[in-house]
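Every protein chain but one is kept in place in this view of the complex.
The first chain written gets the first letter, and so on, giving A and B; residue counts start at 1 in each chain.
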Amino acid sequence: MFRTLGLLAACAIIIALTTGAVADESRRALVLSSDFGTTERFVASMKGVALGVDPNLQIHDLTHHIEPFNVWQASYMLAGTIDYWPEGTVFVSVVDPGVGTERKSVVVRTGTGHYVVTPDNGSLTLVADKQGVLEVREIDETVNRRPGSESSHTFHGRDVYAYTGARLAAGVIDFEDVGPLLEPKIVTFNFQQPERLEEDSVVGNITHVEIPFGNIVTNIPKSLVDDLGLSPEDGVTVIVEITQSGKPVFRQQIPYVPSFGYVDEGSPLLYPDSLQTIGLAINSGNFARHYEVRAGADWSIRLTK
Amino acid sequence: MFRTLGLLAACAIIIALTTGAVADESRRALVLSSDFGTTERFVASMKGVALGVDPNLQIHDLTHHIEPFNVWQASYMLAGTIDYWPEGTVFVSVVDPGVGTERKSVVVRTGTGHYVVTPDNGSLTLVADKQGVLEVREIDETVNRRPGSESSHTFHGRDVYAYTGARLAAGVIDFEDVGPLLEPKIVTFNFQQPERLEEDSVVGNITHVEIPFGNIVTNIPKSLVDDLGLSPEDGVTVIVEITQSGKPVFRQQIPYVPSFGYVDEGSPLLYPDSLQTIGLAINSGNFARHYEVRAGADWSIRLTK
Partner (left out) sequence: MFRTLGLLAACAIIIALTTGAVADESRRALVLSSDFGTTERFVASMKGVALGVDPNLQIHDLTHHIEPFNVWQASYMLAGTIDYWPEGTVFVSVVDPGVGTERKSVVVRTGTGHYVVTPDNGSLTLVADKQGVLEVREIDETVNRRPGSESSHTFHGRDVYAYTGARLAAGVIDFEDVGPLLEPKIVTFNFQQPERLEEDSVVGNITHVEIPFGNIVTNIPKSLVDDLGLSPEDGVTVIVEITQSGKPVFRQQIPYVPSFGYVDEGSPLLYPDSLQTIGLAINSGNFARHYEVRAGADWSIRLTK
């Protein structure tokens, strides 16, 4: 009887090791993000390389429609998505205008227990801000590079990032095997943190333009505007100034209201969005296009009551 | 010997339960459909939440390019796809212009043995018509809601629909555990069923405009037109009237022919499409755009010989 139980236990262990159903570590998902689009063959090549590492991998897309070379947007996509994935999930983020230059290839462990494989070119800016970056390792390409890819026409996203990410997700390597530990310091863009400036002003960053509606996402929490004594229910107008690298782009009084329907079609509004940060929009229009406002580290906004 | 066999059997049962390879119930796929597009991070957040429920889930996309807020189109996509997926597949359909209002969140079991998780806002209209809706349960959000998502900035598609769909697909809950059984009655749009009207007319609904060619899909079966004594081989012209909510939009005589090549480039035609329903197109042109015809519950068509 004891032997029988022991045997069943051994059986269960084999099953666990073989299928990964219990050993969660071997079922980390791999999530790909890039500016490659889905029309060409680049994303499919990355996935093929990843499945070559482990035919059982769970591979998913964050998005491949990041604006070409927009490293800031890459960091926004990561920071806004990571929290919803299981701990241990491995993200591969490839927006790499500096491919072939001296930027480092790294894997970081976030404060939330996720991993990001990426060129260290600023694509972790908002991850460092939101999830935190606890450990940084430089990819040792003598080990973590697709065999046979050492020729002059290497595609780093496929041969280094997807390959290394797949090995980590599959448990072929541990985080320690990625390469040498660096100072936990990564390349980041400076941007305006949300802040109360004076008696009657708050400032912040324009973080994102939502496609396709052109609504503006800022990093100013509604609570900071509440502190100014403003409430969307009062429908007061607020002076909004937008600058790019300090250069004025937009200055106008805009009503601060609960939602779109409170202003006429075609009129701009300031409102608390679904994330409880301050948003800007035109009712039935496209704010970003109409006022030529974009998003990024060098885009700041000031609200004055 | 008996003990050995018994042990093997026990082993097999453990394997089956652990891997789901035998117990099909735990290998139901999860299929996502929405108007979110694939440029932003919303779809990826839904998938992360689903994999948090079960890291082994099979997750797929129906489409995320439904026209924003077009609930009718959401129902068309479901009704036209469900039959090709294995019984037990769980569809999550989120086109939700009324998010935050009083529409119910439901899971239905179709006449074909599939499940659909959706706001009950009309997105099941054509499913009710084609597959049938056998049982309707309202999602009990005290149980079936992502833990930690009870704050003011809930994203229902992610926190309720994807989460509940994943639990059902993974076998974490049974259909009975979704929430209370409702009357098997859902919100549907009224639309014109295909019908012989008089001696020489048939009427029906304009169900869909196919992207990118702008061809019109109706719900009028070819057989109903056959009954009028019309055959595409005869190449006769038919009076076509299109109305939106009873208001005339288009009225013209169009040749009824077997396929595009039977009319000049730039000319409209009426033809039996690949589903053996009546279609409308312009040879090498875009019927929907040219004649400003769209699709939906309030779009009707009448053919008179």
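Heads up, the rule we're going with is that a residue touches a chain if its C-beta (ideal position, glycine included) is under 8 Å from a C-beta of that chain, and two chains touch if they have at least 3 such contacts.
Just so it is clear, the structure is predicted and the values come from calculations on it, not from any experiment.
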Quiz prompt | Among B:L62, B:V106 or B:V202, residue touching the chain not depicted | solution = B:L62
Exercise. Check each of B:T81, B:N283 or B:T304 against the chain that is not shown and name the one that touches it.
Key: B:T81
Quiz prompt | Footprint left on subunit A by the chain that the document does not show | solution = 3, 7, 10-11, 14-15, 18-20, 37-41, 44-49, 51-52, 55-56, 59, 152-153, 155, 158
Quiz prompt | subunit B, residues in touch with the chain not shown (by the definition above) | solution = 4, 7-8, 11-12, 15-16, 19, 21-22, 24, 27-29, 31, 38, 58, 60-65, 77, 80-81, 84-86, 89, 210-212, 274-276
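Keep this in mind: only the chains that are shown with their structure count from here on.
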Quiz item: So what angle, to the nearest 5 degrees, turns subunit A so that its CA atoms land on those of subunit B?
Solution: 120
Quiz item: How many angstrom between the C-alpha centroids of subunit B and subunit A?
Solution: 31
